[in-house]
Every structure is written in structure tokens, then in C-alpha cells.
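Complex shown without one protein chain; remaining protein chains in place.
All chains are identified by letter, namely A, B and C, in their written order; residue positions are counted from 1 within each chain.
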Amino acid sequence: MYGLGLIKGLGITMKNLVIPSRQFNVYQYPNKRATPWDLAKINNSKPFTYIAKNPLTTIKSFVGLVNVEEKLPQHPNFRGEEFAWYDNRCTGCASCAKYCPLGIIKIVTGTSGVNSQEGQSYDLEVFDIDIGRCMFCGLCVEACPYDALHMGSGFEEAQYQRSNLVIDINKLKSAEKKPSTWFRPQLVNQGHDPISGDTADWRKVGRHEKPSQEDQSERWAKR
Amino acid sequence: MYTSFYQLIDFHSFYDMYYKIFESLGLSSSASWMSYLAAGGSLSFLAINLLVLATAFYTWFERRTIARFQVRRGPNRNGPFGLGQPFADVIKLIMKEDTIPTEADKPVFTIAPIALLAPTLLIITVIPIDDASFLATLNIGILFIVGITSVNSIAIFMAGWGSRNKYAILGSMRGAAMLISYEIPMALGITSVLLISGSLAMTEIVAKQDIWFIVVMPMGFFVFMAAATAEMSRTPFDQIEAESELGSGYNTEFSGIKFAILFLAEFMAPIVTSAVVTTLFLGGSQGFDFLPGQAWFVLKMFVVIFILLWIRSTWPRLRIDQIMGFAWKILMELGFVNIFLIAIEVAVLMDPVTGLLTSQDLLIMAAINWVFTILTLVFLANLLGKRNYDRPDPVPSPLANMQPKGEK
Amino acid sequence: MTGIRTEPVTVNLGPQHPSTHGVFRLRVTFDGEEIIDLEPVFGYLHRGTEKLAETRNYTQIVTLTDRMDYVASMSNNLAYVRTVEDLSGIEVPERAQYIRVICAELQRIASHLMATGFLLNDIGALATPLIYCFREREKILDLFEMLCGARITLSYMRPGGVFQDADQDFWNALDILIQELPHYLDELETLISKNEIVLARTRSVGVLSDEDAIDYGVTGPILRASRVKWDLRKANPYEIYDRIDFEVPIGVEGDTYDRFHVRLLEMQESVKIITQCITQIEKGSIRADVPYFIRPKPGETYQSVEGPKGELGFYLISDGGVSPYRCKVRAPSFINLTPLKKMMLGWKMGDLITILGSIDIVLGEVDR
Partner (left out) sequence: MISQGIASSLTVEISFWVISISTILSAIAVVQIKDLFRASLFLILTFLGVAGLFILLGAEFLAGIQLMIYVGAISVLIIFAILMTREIEISNQSHYMRILVSMVALGFMLLAISLITSTDWNLIDSRSFPQNQTDEIIATVQNSIPTLSKMLLTEYVLAFEMVGVLLLAAVLGALALVREKK
């Protein structure tokens, strides 16, 4: 019958309005409006004791004036900004620079003062990554033979000037290193989760030998 | 308590108050007309500001509700539950640069928003929010509403023409054609109400609704609602500013405070329309005693608004020729049929001496009308359904012949 | 001829217009509301992908293909890596092929969801179906994030396979998605394709006959909507499509309604394909041992896949070096735009938007 589809459509929209599981997964980034129950959970106390202790905050949160920070849920595989670079592992081979489709990695090396023997390792003088032009394809990470360069997990790197978007060697050295598990099965095997704030030491991140086909299959393949 | 408060905001009390003030100032000779003006001014000021405030919160309500339908959250950042959002919007719009296109017809362009807002504001004057009217007891109340809304089409035309934009002109051409066409079914829907109530005054119409008119004549309600939806250009009739086709229609070139006024008028329309619908079909301020009449009125308005939003968030829009066809080919006929039916019923059932209809009469009419309405709608649906649903099974075209490589 | 003579109005629809799906411009001449002439103008998003490809090596070009049809990166990646594999004779492990097919079909669902949602938005449904579609698409994007760390510009495939195997999280999430998705698609169909207003707006509007469709070189759902049963997955099975059982849905007469209804049906078929892939997939290698710098022998090749929008083909000429001598893309969106005038003349302005929406163009691909 004509017109029945219109009525059915109204029914579907009403269903989506009413059923909570139909709601879009909306994350109130960066701040979430917290209910008293949320607040109690955050402060590790039972809801009623929390409400009894903080009546003012409870009233505020009922009206919707209390915010707590919320991060967007990501997978540890997320290819993000803040490259994690380990100078202990880097030999300055510049594979990453060579493999980058945009050529935004700049590496200048000199002879090492520590390892005097030539060819053993180089001192890196410049290691710039211009993330203003980076498209986070991850080819540099894939190319690194010594697992020295890893993708990061951040995504809030807005700057006022383009020049600030260039990550130089000092920044890379001093940064808190939260490598993404992208293309790094060994980190997955260790249960590394950069999103919840796990940092990784340079000793942890490397593959000391190439994993065998069986190893990979055991770990990765379900079927 | 509420009655006394309501009587405080009343023309007479204002008049008396100002009269005393002017008398005490020693202006007793001219106190009469001065207090008349002052009372009217104060009352209008209150009414307009109340309406504007209501519209501001209505925008919030609309955005939140539609967001919920669309499984989103809606504005929830400014203030508790996002209630500060309308004020943020207004402040933003006022702060913005008010650009006028170089080629625009400047006076027309400037007056258009005001011309659109004024009629909508005027409608609220005759709507009885409780037993007494809020502002004026015009005995032509509903006729005044029909007349004053027709100014809208001119205002939309002024906006479109004044901005010298092709999209705007297209939008306003559509608008003028559509608004004029839908005035006829709307008037027909109103006429069927008038046949029973026997009066043009809104208070009388409310008083006559022993049985709500939506029960008595569902067809009239359907016709009026459809026409009113088109009159305020909401989905599925929002061709005037079909944002996917015309950008923004007649208000494409407007910015700043002019845009704010245009949108004020646009968002005021659902409030005003739902108030009119409540008065005509939902028994106005009638209700049970535990709540004041005003509260019932607002509650019914909210129900109407919610249904409008529900429809808006579900249905797409019709094409312009389909909209016009709907007005002239379906809605007008339904309106006429409804009027004939009601007229016959009224002529048969009405007490010839007193000219009144008892509630029993209304119930009899309701029974006849419901059966008739359902039959008509089913008939219409089947008539239309035959054309659109008969569709053969797909037949593959003989021109292409898809075979995997190697097979012959 | 009509009794009253009116003056035609020429309107520039775009490049900045809400319904041109990007920076596309249509110079339309209206007689009142009726279209009497139209001329598409594009190139506003030209980024020289084909030329850029000549200065990059074969692996790096994968990142360029992401940005062509940016709502269906997986399909672009697949088409490109298949061409490179054909050019340099690389054998792809079976598991990689299955994963690639799963990804391509997921991407097809995502792309079709977006196309349907935006079409409904063009018809004027105030974004409600659009957001229902996006809700489902978002789940697929979450899957891609688990798989390869990105949501839109994936760069997942490499010549010789895929760069990384699927995680356990991915398989679990995929199972849930496959269970839920048909139900949501049914609901979407009830909401959209049984709605009388949508029927009134789309039935018999912008009809493209089967002859015209073939003559204009149209491919994909638009071709199938015009009753032509032509699908590269069946006609020229690549990867492992020959082991999978699925239907090719076709339309009734080739109008706007058929064009989006075929997409709705195709999504159901894609779900079937993924279900079969999950049961058939086995352990194994996911990437052939391919050097980073591929140097194919001099020669040329053309390979194409059935993308969400039609036949997506890459034509590569190698001169033996690390980068192709010439790279030409057969972009389905671009070629599907050819019968625009045929479909639109004589219809109203509202139909113009609807027909354009039903073609489902992505300007990144049209202009490349």
C-alpha cells in the first residue's frame, strides 16, 4: 500500500532514537561530560560514598558542568605522529630517507667518535622529519633494517608555525617513546600498548633475528 | 497562583498601572492615550522577547532532537546540556560582518528579513494561550492569521530578488509559487474548522471544542498539517532552501544580523504553526485541572513540534513539480471533499434554533469522518500504489554476455 | 512548444556547491526549472598523480593511489599492485590474496554506504540515512585501523602481498561486523528504498538504456543498473574470486532508483563474499619475497579490478628502471561522467542533483 513505507521509515528512525545501542559511537573528545558514576569510577570510590563526600561536584555533574578528559579509542596499530626513534639502534644508513615517497627525512652523518673503526657506525648530526608534509604511510618504518624508527601514536600536533612541525634530532632523542605496534610483531608479542601509555626501551623494540615463517603464522594467523 | 500571575501580564492591568503613573506625574489630560500606548508597547515588548527567547531555545531543542534521531549527540558544549548554544550562535552572527552584494538591490535586501519576521511575530497576537487571549481578541482571528502569513511569500521574494543571486531567485520563485499554492488547502482545512465552530475568533474555536477537532475531522487535520508544513517550508516540502540543490535558497547571500533575523523568522514558524494547530485542532488550553491551561497549551505545542521534527528527520524532500501537484491534485480535492462532508453533517445535525452542536453530534460526526477518512486514504493509497509499485523482475540485457575466461 | 516564451538562465553549479561531491562544476542552462543544456567542467582537483608516478618507485606509488578515490583506497591499492605483479611476474601467496579480497569487499561496502548516504542527502533527507550509513562505515574504518593503522589513506597492499598480517583483534571484530551488517543493511533498505518519497524522486528518473551504457563505456553499478550483467569479478576472475559463489545484481531499467538499489544489493553480496573468504582462508605467508626496488623487465601491461565505482584499471609501461615510464589510470568515476548529458537533459534541477549523486563520483579520481 502506498504510504506504508513512509510510516515504516518513521518507525525506524524512532527505533534508532530510543535504542541506546543504535547510537553512533560518539566520543566527547577531548572532554567528556561526566556523570557522578563516572566520577566515582575515576576516583576509585563507590558511587554513594563519592556523592556523600562531594555533594557540590555531584550537583554540578548532574547539570552537566563537570568534564573529564577522554582520549579517542585507537588501536595500538595506529600510525600516528611523534615518531619513536632510537638513536642507540640507528646506524645512519638513511634507508628511511631513501624510501620516503616525499623525501621529507633529512639525515646528515659524520664519523663516529666512539666507534673509531670506520663503517661500524656513524654519528648522526641531523635527523629531521618534516611532519608538516608527512602522510604517515609508514614506508620509512617498513624500510628500517634495524628497527630504529617506529611510528608514534599521537595525533594532536597542531603548531602555530610550519617550522615547528619539523621534528629534529634533539626532539626525537628527548621525546617520550611510545612506538606504535604497526609493522612490529615483536612489540605485539610483548603486549605493548602505546595508547594506554606504554613506553618501550630500545632493547625491547628490536627484532634480533628475522622471525621464521612459522613464528609469524603462530602469532598472527587465526585461520 | 498562576492565574494571578497571568492577570498581571494583561493589557488592562498594564493600562491601569501606567494610568496611575501618568496621573501622579500630573499628565491627567493626556494620560489616557499615553498609557494606552505605553501599555501596548510594554505588552508587545514582553511578547516579542518571550517569543524570541522561545525561538532561541527551540533551535536548541530542534538540534538536539534531530541529532538524537540521527544517532548523534547534538550541541552539548555551551552550558549545561548545551543550553548556551543559541546565545553563542546569536552572538557569533551579530559579530559577523554584514555583507551586501555589490549588485544587490540594497533597500529591498535590507528590508526583506524584517518583512519576513514581522508577520510571524504578528500571528502570536491572536493566539489564545489560555481562556483569555494573550494580546488581542480579534473576532477575525483565524482570518487574520491566513492574511498575515501571505505576506511571507512577498518577503521571501524580496530576499531572493534583492540579493541578485541566481540560486536565491530560483529559491524565491519556488517559494512564492509554493506558498501561494498551499494557502488554498490551508484555507480549506481552516474552513472545515470554522463550519463547526461558527466563529472566526480563536477563543470561540477553542471554546467549541468539547471534542477536539482532530478527533472530529482527521481529514481536515491532515490537510491543514500538510499545508502548514509546506507553508513554513519544512521537509518534505522544503524546496525554498533545498540546501542540496540551491545552496541555501533565498538566504544564500545573507550574513551577519540579517541572516540571524531570517533564521529567527524561520525557526519561529514551527512554534507559531504548532500554536495555531493546537488552537484549531487540539483544543487549545483545554486539559485536566492539575495543570494550568497555559501548561497544557505548551505541552500540546511540544507534541506537534516533536512530530514535525520526527517527520523532518525521516523523510526526504519532494521535487518542486511533485509538491505543486500534491497541493493541486490531492490536497485541494481532499480539502473540498472534507468541507462538503462537514457541511452536510453540520446542516443535518445542527440545532436549527440555537445553531449549536452538542458533543453527541460531534461524536457522530467523528464516527462518520474517521470511517470516511480511512476509506479515502486507503483508496488513494491503492490508486497511487498501483503506479509506483508494479515493477517487473530485472531481465539481463542481451547485449553483454558475461562468461569467465576459458568458458565458451 | 509552450505558449509562453521564457528566457533560459545559465547557472554555474559549483565548483563550490554542497551537492557536487567535491570541486566539480556543471554549467547548466535552465528553462525555468528544466535543464536544457549542460556542460561539465572539471580539473579543479588535478594533482598530477600519473606524472608523479613517473618519479617514484613502484612501492612508493601505492601511497599515491590511496589519494585517488579516497573513499575506496583498498580497491585502488589492489588494482595497482595487481598491475605491478603482472608487470614483473610476481606470484602472490594465497593468504595474501584472501586478505586482499576481504579488504576490497569491506572497502566496497564502505564506499557504497557512503554513496547511498550522500544520495539520500541529495534527495533531501536531512542526513539521517547518511549518518546511519556512516555509523556502519565507521565500523569498517575501525577494522582498517586494526589492520593497517590508518582509516582512509591505507597504503595496505604491496606488490607481492600485503605488508602485515591481520591481527587477532581484526578477525574478532570482522566476525561481529559480518553478523551485524546484514541486519543494518536490511533496515537501511526499509528506510530508503521503500520510502514513497524516494520512489517518487528516483523511479524512472535519469534513465540510461543498456545500449547507451555500453556505448558510453560506463562500468560498475551504473552499468549493472542498466540491465547489463557485467562484473569483472565474474567476467575475468582475479585473485580468488573464482572460488567464491556470489550473485551479480542488476537493475530493471537503469534509472536513479536502480542505481542505488543495485548498490544496496551489492553490499549484501559483499557480505556473502567476506563470509566465504573467512571460512576458506588458511595459514601461510602474506607477502612474496619481493625486493623493495622492483625493476620489472621492459614491457607494458593493463590490469583492472571491479572497484566500487566500476572498472578501475592501471596501465603501466616499464623501461626496466625502478619507476614506471608511464602510468595511466582508467578512473571509473571519470568515465561514468560521460553520459551525464544523456541522463539529465529534460529533467528538473532537483533531478540533476539526484542523478549526479547516483553516479557516485569522487573528484579525487575524476581529476587525478
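By definition in this document, a residue touches a chain if its C-beta (ideal position, glycine included) is under 8 Å from a C-beta of that chain, and two chains touch if they have at least 3 such contacts.
The structure presented is a predicted model; accordingly, all values stated were derived computationally and were not measured.
Undergrad: May I ask which residue of B:Ala54, B:Ala88, B:Val108 or B:Leu291 touches the chain that does not appear here?
TA: Of the candidates B:Ala54, B:Ala88, B:Val108 or B:Leu291, B:Val108 is in touch with the missing chain.
Undergrad: With the full complex in mind, choose from B:Val52, B:Ile148, B:Val337 or B:Ala400 the residue touching the hidden chain.
TA: B:Ile148
Undergrad: In the full complex, which bits of chain B touch the chain not displayed? Write them out.
TA: Residue positions of chain B that touch the missing chain: 11, 15, 30, 32-33, 36-37, 105, 107-108, 136-140, 143-144, 146-151, 153-154, 157-158, 161, 173, 176, 180, 183, 200.
As a working rule, only the chains that are shown with their structure count from here on.
Undergrad: Taking touching chains as linked, do they make an open path (line), a single closed cycle (ring), a hub with spokes (star), an all-linked set (complete), or other?
TA: Contact map by chain: complete.
Undergrad: Give me the ID of the chain with the smallest distance between its Cα centroid and the all-protein Cα centroid.
TA: C
Undergrad: Hey, which chain ends up farthest from chain B, C-alpha centres compared?
TA: A
Undergrad: Report the pair of chains linked by the most C-beta pairs in contact.
TA: Counting C-beta pairs in contact for each chain pair, the top pair is B-C.
Undergrad: Using Cα averages as centroids, what's the distance between chain B and chain C in whole Å?
TA: Here the centre of chain C sits 43 Å away from the centre of chain B.
Undergrad: Could you please state the distance in Å, as a whole number, between where the Cα atoms of chain A are centred and where those of chain B are centred?
TA: Chain centroid spacing, chain A to chain B, equals 51 Å.
Undergrad: Counting in whole Å, what is the centre-to-centre distance of chain A and chain C, each centre being its mean C-alpha position?
TA: 29
Undergrad: Residues of chain B touching 2+ other chains?
TA: Residues 69, 71-72, 313-315, 384, 388.
Undergrad: For chain C, write out the residues touching at least two other chains, lowest number first.
TA: Each of 128, 131-132, 135, 191, 195-197, 199 in chain C touches at least two other chains.
Undergrad: Under the touch definition given earlier, write down the residues of chain B that touch chain C in their complex.
TA: Result: residues 66, 69-72, 166-167, 170, 174, 235-236, 238-239, 242-247, 312-322, 384, 388, 391-397, 399-400, 402-405 of chain B touch chain C.
Undergrad: Across the complex, what residues on chain A touch chain C?
TA: Against chain C, chain A makes touches at 2-6, 8-9, 12-13, 16, 24-25, 74-75, 77-79, 99, 101, 135-139, 142-143, 151, 180, 182-183, 188, 213, 216-217, 220-223.
Undergrad: What does chain B use to touch chain A in their complex?
TA: 68-69, 71-73, 76, 80-81, 310-311, 313-315, 377-378, 380-385, 388-389
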